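Complex shown without one protein chain; remaining protein chains in place.
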Amino acid sequence: MLPLEDGRKAVALLLETVDLGVRFGGVVALHDFSVGIDEGEIHGFIGPNGSGKSTLFNLIIGRYKPRTGKVLFQGRSLQRLSPDQRARLGMSIKFQTTSVFPGLSVLENLMLGIVGAQAPMRELRRKAWSSAERESAEHMLETVGLSEKSDQPAGTLGHGEKGWLEIGVALATRPRLLLLDEPTSGMGLEETNRTIELIQRIRSGLTILVIEHDMEFVRAVAERITVLFRGGLLTQGAYDDIKNDERVIDAYLGRGREGVLSQS
Amino acid sequence: MGTAQVILLQAVNTGAIIGILILVSMGLAIIYGLMNVINLAHSEFIMLGAYGCVICRMLGWPVWSGFLVGTALVAVLSLILERTLIRHWYQKPLNSLLGSWGISLILMQVVRIAFGSAPQLVPTPIAGAFDIFGLPIAKYRLFVLVISFALTGILLLVFRYPTFAVKTHAVLQDAEMARCLGIKSSRVYAVTFVVGGALAGLAGTLIAPMVTVAPEMGAVFLVRAFLTVVVGGVGQLVGVVGGAAVIGGTEGVVAYFSSGVLAQVLVLFLAIVIIRLRPQGLFVRK
Partner (left out) sequence: MRRFLATPLGGGAQALAVAAVLALVTYGSGGLSGLDRATVWLDLGLFALSIALMWGYGGILSFGQATFFGLGAYGYAWLTTDTVGMNLGALGSLLGPIFGLLIAGLLALAVGYFLIYGKVAGAFFAIVTMALSFMMASLGTYWSGVFGGSMGISGIPPISIPGSSALSTRGEVAGYVVVAAVLVVVVVVVRLLLGSSFGLLMDGVRDNEERFLFLGARTAQIKLIVFVVASCIAGLAGALYASDARFVSADLMGNLLSVEAVMWVLVGGSGSLIGAIVGTLAVRGVGFWMSGVSLDYWMIGLGALYIVIVMVGSTGLAGLGRWVMDKGSSAAARRREKGGRVAA
């Protein structure tokens, strides 16, 4: 926590984008995007299809390079950092399309989260699965509720289970910032609720950034929400504030449903 | 010879090499771009095109028939291979690597058994040289240069619009659509493979009078073609042209000053450095 500067901000900005923008071919996917994520908060990003949520996500994690602006993590620009360097700084990710290590067991998946960022040359000299590491992995196993499936190949898990495993693996890296790209995509109601519980269970000491379509999920989980529309920032606020916002309703053409972009 | 004349001579020679390289690489690129198949037997397609000319010579047929016979032979073979083996390896590049290597070995060995390992002689369709600025420019080389660039131009026009990444996507999506509508996407793949193969065969017939015709002759062209595609970038045919210019051009220039083999080695290392610096290829937009 940074010391108080002017008495107003007690919490530091963990992540910040400043005038972020990018275009693909002739299409402006994101423009003039400036937003700040406070440390410790759970921040949601919503918006209709094509609003730029995924683009924003990919810019933050380093998959795309911005045309304009920059991304700051703890005040440092991420400009020249490769994706793995960003991860080692403390940013951990769960992708929208489930991406586990399919040929490895659930426990091994989690283990990779724990040791993955270590220096390879050093790891040559260590035996795998020290008891401390094993404990951490098993603890994570419990946290995500997959204890019974410890030895199962991750590729054979159900869709929802893969999602939780991924969150667990991302958590195993002990990040400061957790980025979740549509964590409940493809999940039914029951699984969504479990995911909500999971997030609430793990949130202490963590800052979480969530991109989502599911409004119920966002309402239950996010403290602050940023709404995107056509590549730009539409509005920000708590759920109750924005749900009644005319512009947001227009953008979606109906609460909680995928909307057609309004023609105006 | 004055410097300008040397340059002109080298330009024609290198130009012919680049032209052939483009034809060979195009074939490789469109097969990979569309079907994600890497065809290691491509070198044998070249070789068989050349041997088509050999057969024509042995049968006493007119020299020009070599082009037709060689290309047709390879086109038919491509079709047979595609229908029986290649089609199992669509979208499976590693399988196609090993499988096509097996095909390559078999083809090479069959030719070796049938014709022997000794190099064959193929007569030049156009003998003699033009006298340009007091310099003898082999008519045939000029012919090869013109033909190959003309063909390249036609191919670029035909495949003008989409890049291969987009096209593959489109055809893949269309293939599903197409199947619903009862259209055979497998036909598109077959045609593409045959066209690619035929290009290699044609290239083989073109170079037959200029190089040593032996069962292993194709390998060096294949390697050059790989480097061309990797350096130029997959996704746009223009990349292939650019890559061929870089690879073929560098080799031609270096070979003039030292030896052919050294030139090849140098080009390989150049390619490796280029890949490191620009992984997506020189001529592909990121």
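Order as written gives the chain letters A and B; numbering starts at 1 within each chain.
As a convention for this text, contacts are C-beta pairs under 8 Å (C-beta built on N, C-alpha and C of every residue); 3 or more make two chains touch, one makes a residue touch a chain.
What you see is a predicted model; the values in this text were computed from it and never measured.
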Per the touch definition above, residue among B:Cys53, B:Leu155 or B:Leu227 touching the missing chain: B:Leu227
Of A:Gly40, A:Gly69, A:Pro153 or A:Gly237, the one touching the omitted chain in the full complex: A:Pro153
Residue of A:Arg126, A:His159, A:Arg201 or A:Arg247 touching the missing chain in the full complex: A:Arg126
Footprint left on subunit B by the chain that the document does not show: 38, 85, 88-89, 93-95, 97-99, 101-106, 109-110, 112-113, 219-220, 223, 226-227, 230, 259, 261-262, 264-265, 268, 271-273, 275-277, 279
Residues in subunit A touching the chain absent from view: 61, 83-84, 87-88, 92-93, 95, 99-105, 107-108, 111-113, 115-121, 123-129, 150-151, 153, 169-170, 173
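Keep in mind that, in the parts below, only the chains that are shown with their structure count from here on.
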Rounded Å distance, subunit A centre to subunit B centre (Cα mean): 47
